[in-house]
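Subset of chains shown; positions unchanged.
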Amino acid sequence: MAYWNVDKVPYVGTSDLKSGLGFHYYQPDKVVAGKKMRDWLRFSVAYWHTFDQRLVDPFGDGTAQRPYDKYTDPMDQALAKVDAAFEFYDKLGVDFLCFHDRDLAPEGNTLRETNKNLDKVVDKIVEYQKTSGMKVLWNTSNLFTNPRFVEGAGTSPYADIFAYSAAQLKHSLEIGKRVGSENYVFWGGREGYESLWNTDMKKEQEHAAKFFHMAKDYANEIGFDAQMLLEPKPKEPTTHQYDTDAATTIAFMKEYGLDKDFKLNLEGNHANLAGHTYQHEIKTAVDAGLLGSLDANQGDKLIGWDIDEYPSNLYETTAAMYEVLLNGGIGPRGGLNFDAKPRRSSFEPNDLFYGHIVGMDSFAAGLLVADRMYQDKVLENLKAERYSSYKSGIGAEIESGKADFKSLEAYAIDKPQSELIAATHSDHLEQVKDTINHYIVDTLGK
Amino acid sequence: MAYWNVDKVPYVGTSDLKSGLGFHYYQPDKVVAGKKMRDWLRFSVAYWHTFDQRLVDPFGDGTAQRPYDKYTDPMDQALAKVDAAFEFYDKLGVDFLCFHDRDLAPEGNTLRETNKNLDKVVDKIVEYQKTSGMKVLWNTSNLFTNPRFVEGAGTSPYADIFAYSAAQLKHSLEIGKRVGSENYVFWGGREGYESLWNTDMKKEQEHAAKFFHMAKDYANEIGFDAQMLLEPKPKEPTTHQYDTDAATTIAFMKEYGLDKDFKLNLEGNHANLAGHTYQHEIKTAVDAGLLGSLDANQGDKLIGWDIDEYPSNLYETTAAMYEVLLNGGIGPRGGLNFDAKPRRSSFEPNDLFYGHIVGMDSFAAGLLVADRMYQDKVLENLKAERYSSYKSGIGAEIESGKADFKSLEAYAIDKPQSELIAATHSDHLEQVKDTINHYIVDTLGK
């Protein structure tokens, strides 16, 4: 039975300007920079936003129209949703999916009952994996929606909630092993505070670290070797979340000895909410050797909350893929997971296809542009030139550690201002931005 | 004598991806949508940012290197700058300039002395206009830099400052007439408050209105028929400026009977600082019939102050030019004035060319894309369809004024929820954004 009233989305090229159900840039088996597009990009569909999200907002009930809405029994709907999901993956042409435990099946009154519901759905997913070849980029556990997590999960002030969270996560790791997840993600939506006046921030962070260590220990114990990932976000839902941005999360990982086993899952919209560009967050992780995977979405920088738009901004996808190219890939096992949802006014089933198509095409386009810029070395040459004074003379002495304040004073103390100014150079930033425009337009417009 | 070590900037087309001293898109005499590019765009160079701006910031002295820096006497430098400016206009290939009174010449101890300095420079500009054909898009008066304006000019709590401001502006209007300014702009950088606790906001706004009326009266008296324009900006330098954004300024104009004689000059960066897109501000003015002219620049939405970057974002230039196309032009006498400056790290003379080139090319590109979208009616058809229910039946009764709450209740009271939901339609916004990507890339990349 067909849930989705569309054919398999074909590559159609760039002849028709109006977007439809076809890719303009994404050709999974096309080789770019030595790898197939599908292997650079490793696109994943997020279960929560694609199949569960009802398109509610704080002032509105859900508008989503979904082909499995007719099922009223929660388990019936959950099982039908699996059929719909795998048909969707196939028609869209992606290789990966991601899910929270709670995306798949309804909760029971106890965790035991909840796990039972969940296992039934996972059984069906495992069956589908055998025939479809679909892989799980990562799975995760929803430790934020239920009222029991109101003040945190691993950072809850209440030991029973810590215990429950651990128990819930245990089963989520077991499921990760069953479905062969390549990564395992933690997003701490409740791991933060509403007010510092009543919060013991340090104790809560110690608890979080303990929780992560226990999780890794248990994964090791059961032989689940997924790459563990933390996903930063500064605020929303809480006033302050501990995993604020890449740098803050790296500091936390280092402080608590987690940087050997954990890396980062970075999201574009979260970057913006923290006051950063997506490129900045990716570069920060790359420089620390801690880039794990990417949540592919975009924000509206004039909007102060998480909108998780499908990525369409070619400047941002180009910048992201440029950093990925320099890094040789997203991460050891990373991919681009569409943590993205349609606007509330895009409520028809096909909008899920349109959304993913603009997202996949925008990242495929970004890869093509980034590759061409990289091949032409337009920016790499510029940077090499810009820092070239450290290659010889006083610069080399600084680099090698031979220089100290006394030798540098001897070098500089009688240099006139004019000579110092002459040592600096314009970075011609306006020209650089123009060149990037040309690379985008020329690479994609042919 | 050549001040600028460049040739006249040619049109070079799109063959070379790396930007240099040539236009990729801007061809002044190319006809687009029935008019020459130069007539749609009417590019103007801003004297203050281009020739006077030293590239200071609140934490740094000026880095700018300018060819007339060698002149140490202020009047000598001011006169040399005119030569440099007209050589710049010619080499860049623009038709318009804009200036504040204080951009041109140094102040004296009294306004009489100041005016004398100014007149000498204006004499030279007028001479250059005769031979070059350069026109003044608008001139304006700097009523914000000098300490006397610390608490306002037209809204100063001190009557002597109001009087001085009026006197200064009077001469600026006379100069506008001499140089044939097509518009006259007011930006009220000090017309706002630091704190409401010590401010009589209403009185200050009444004074501002009085000031504008006096200005218009005097312009009429001397036969200076420029279009008067107000330029909104929400804050910076003051905590709150009265001309906050387009809508607020329109409200002010209507309240004080200024909307017949004044229109708006809108800037991209100011739009962002007010929480709006540039497109929103332009559309707001167009809908009110009050679009006058445009300050062409862009902000960085993650930065909280006015950076006045040269425009390079093709999404924003396309959106702006689309609204301009729908409006049949920027305004009766509007143009695109580059209220833009290089970054502090782009301090060489040629960066002024690179900056204007990326700006002019980005707007020329935006015009080309907007024209193609407009010709294909891709968005206009979508909108027509979206609102089509108002063409007949109950919609037509609403439009015509025949409907009232009672007739509408009779129509709606027994409609089931399913029928109401069926009356709404997805706006397929993700598809629309993808289509815009295609138009940009395909139009420019050929």
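Labels for the chains are A and B, by order of writing; each one numbers its residues from 1.
The rule is short, and it goes like this: contacts are C-beta pairs under 8 Å (C-beta built on N, C-alpha and C of every residue); 3 or more make two chains touch, one makes a residue touch a chain.
Because the structure is predicted, anything quoted here is derived from the model rather than measured.
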item	value
Assembly copy number, counted for this structure file with 2 shown	4
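Convention: only the chains that are shown with their structure count from here on.
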item	value
Contact footprint of subunit A on subunit B as seen in their complex	14, 17-20, 24, 272, 275-277, 301-302, 310, 312-315, 342-343, 345-348, 351, 354-355, 357-358, 361-362, 365, 376, 378, 426-431, 433-435, 437-446
